[in-house]
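Below you will find the structure I want to go over with you.
As you look at this complex, bear in mind that one protein chain is not there, while each of the others sits in place.
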Amino acid sequence: MWTWFHRLASPPTFYRLADRLVPWLGLLAAGLLGYGIFGGLLLAPADYQQGDAFRIIYVHVPAAALSLSVYVLMAAAGAVAVIWRIKLAECVLVAAAPIGASFTALALVTGMLWGKPMWGAYWVWDARLTSELILLFLYAGVIGLNQAIEEPRAAARACGLLALIGVINVPIVHYSVEWWNSLHQGSTILKLGRPNMSADMARPLYAALLGTYCFFGVALLRRVQNELLLRERGTAWVKEQLRSAHV
Amino acid sequence: MSSSFWNMGGYAVYVWGSYGLAAAVLAWNLLAPRLRRHDILKELSAEE
Amino acid sequence: MAAGVIGAFTAVLRRELRLAARARAEWLMPPLFFVIVVTLFGLGAKPNDPLLADFAPAILWVGALLAALLTLERLFRADYEDGTLEQIFIAPAPAIAAIAAKLSAHWLLTGLPLALLAAPLAAALGFPSAALPALTAGLALGTPVLSLIGGFAAALTVGLPRAGVLLPLLVLPLVTPIVIFGAGAARAAQSGLPADAPLYFLAAVLVLGLTLLPWATTAALRNAFE
Partner (left out) sequence: MSLIAVENLAVARGGRTLLRGLDLAVQAGEVLHLRGGNGAGKTSLLEVLCGLRVPLEGAFRQRPEPQALHWLGHKNALNLALTPLENLGFWCGLNSVAEDALLPVLQRLGIERLRHRPCRTLSAGQKRRCALARLLLAPRPLWLLDEPLDGLDAQGLGLFAQLLAEHLGRGGAAIVTSHQPLPPGVPGVREWQLA
C-alpha cells in the first residue's frame, strides 16, 4: 500500500498529476459554483424573515466551512512534514495557508455584511464571527512564521508544529466563545432533521459548498506546483518544465 | 432584469457587497499563483 | 534513566533561578509592567469610576498576558546562541526534561508573581474582595498555560533576528480561551455566581497544555538546529 503513496509524493509525479487534474477540477468548480450562485441569487425564494439578505449565506457558509477545513488540512500536512519530512506535505502546508486565510477573511466580512441587516451592527460579538476572527489570527501566525524563517524546509516544519497546536486550539476557542456568548445563531445547514431551509434553498448551497472546495483544490494544486518548482530547483524534471514552459 | 433583482429587497449593498468580495477572493486565488509562477519561471530559467 | 531526567530538570531549574538572581532587573520588568498598565487604566478612566470594577477582570487578564510576553523572547535565545542548547540535546537525559524545567522556571519567575500581584491590583480597581479568590485561582491556572504556549512560540522563533515582532502574533490567538475563561470566572464570582465551571475548564486546558506543549517546544527547538 505504501509504495503508491511514496510514488505520488514524489515531486515530478505529483506535479504532472496536478497538471492533468486542474482542468477537470476547474470545470467542476465552475459548474457547481455557477449553479450555486445562480440558484442562490435567482432560483431560491427570499427567506420569510431575512428577505433577500439571506442570499449572503451562499457565499458566507462555503467560505466559513472552507476556512476551517483548510486549517485542519494544514495541521495534517504539518504532521506529515514534521514526522516523515515529506517535501510534498511541506508544500501543501505552505500553499494552503494563504488560500485559507483569504477565505477566512471572506467569511468574516460576509458574516459582518450579513450581520448588519440582521443585528443592526457590522460587528457583534457573536460566537461564530469571533471564532472566525481568531481563526484569521491563527492563519496570520502561520503565514508570518513561514515568511520569517529563511530556510524553506525548516520554515515548513515550524509552521507544521504551529498548525498542529493551532488546530487543537480551534475547538477549544469555539467552545469557549460559545460558552461566553449565549447569543448564538444555530448554523442553518448543520441542523439535521428539521432543516429550516426549503429544498430549493438548500440545493444551491450544497452546490456552492462543493464548488468552493473544488475551487480550493485548483488554487492549492497551482500553489503546490509553484512550491515544488522552488524547492526542486536545479533538478532534471524542473529543468525540463522550464524548457517546456518557454516553448 | 427586473429592478427588484438588483436592489435585493433593499439589501443590495450587503448582498452585492458579499458577492463582489467573493468574486475578488476567487480571482485573487486564481491570479496570485499564476503571477508567482511567472516570477519563479523567470528566476529559475535565469539560473540555467 | 529516571535519575537522569530528574537530575537534568533540577540542574536546569537551579541554573535558571541563579541566572535570574544575577539579572534581577530583567525579571522585575513583568510585575512592574503589569502595575503600570493597570494604573494607566485607572488614569484613563474617571477617578474612582465604579465601571473600573466591572472591567477589572478584563484589565487584569490582558495586563498579565502582555506582561508575561516580555520575558518570552529571552527564554531560549541565550542558550541557543551560546551552545548550551546543543549540550541539552546531546545529553543522555531526554531534552524534554530540560525544556520542561525552563518552562517551569518562566512560570515561577514571571507567571506566579503576576498571579499573586493581581489581587491587590484588583482591589485598587474596586473589585469586590469576595471575588478575589476566583480571580487569583483563574490566574494561577492560566499563567502556566501562558508560559507553556509562550515557551512554544519562543522556541519556534528562537533562531529569528526579530522574533519579538512575531511572538505576540503567535501567542495571543492561542491564549484567547484562557482569557475568556479566566476573566469569565472572575466576572461570575463578582456577580455572586459560582465560578467553578470556567475554573475547571481552565484546569482542563492546563492539563492538555502540560501534556502537549513541552513535547512541541522540544520539537520546535530541535527544528531550529536545521
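Remarks
Lettered A, B and C in written order, each chain numbered from 1.
Keep this in mind: a contact is a pair of C-beta atoms (placed from the backbone, for glycine too) under 8 Å apart; a residue touches a chain by one contact, two chains touch by 3 or more.
Worth saying up front: this structure is predicted, and the values here are computed from it rather than measured.
Of the chains displayed, those contacted by the omitted chain across the entire assembly are A, C. Residue-wise, the contact with the chain that is not shown comes from C:Gly83, picked out of C:Pro47, C:Gly83 or C:Pro161. When the full complex is taken into account, the listed residue touching the unshown chain is A:Pro152, out of A:Pro12, A:Gly31, A:Gly51 or A:Pro152.
Residue-wise, the contact with the chain that is not shown comes from C:Ala93, picked out of C:Ala93, C:Leu141 or C:Val158.
Within the entire complex, the positions of subunit A that touch the omitted partner chain are 85, 150-153, 231. Residue-level contact of subunit C with the missing chain is found at 3-4, 7-8, 10-12, 14-15, 18-19, 22-23, 78-79, 81-84, 86-93, 98, 225-226.
By our rule, only the chains that are shown with their structure count from here on.
Per-chain CA centroids place subunit A at a distance of 15 Å from subunit B.
Subunit B and subunit C, compared by their mean Cα positions, are separated by 42 Å. Computed centre separation for the pair subunit A/subunit C is 32 angstrom, with centres defined by C-alpha atoms.
Residues 5, 8-11, 14-15, 17-19, 21-22, 25-26, 28-30, 32-34, 36-37, 40-41, 44-45, 47-48 of subunit B are the ones touching subunit A in the complex. Residue ranges of subunit C in contact with subunit A, taken from their complex: 149, 152, 156-157, 159-160, 162-163, 166, 169-170, 172-174, 176-177, 180-181, 184, 198, 201, 205, 208, 212-213, 216, 219-220, 223-224, 226. Taken together, the subunit A residues at the contact with subunit C in this complex read 82, 134, 137-138, 140-141, 144-145, 148-149, 151, 153-154, 157-158, 161-162, 164-166, 168-169, 172-173, 175-177, 179-180.
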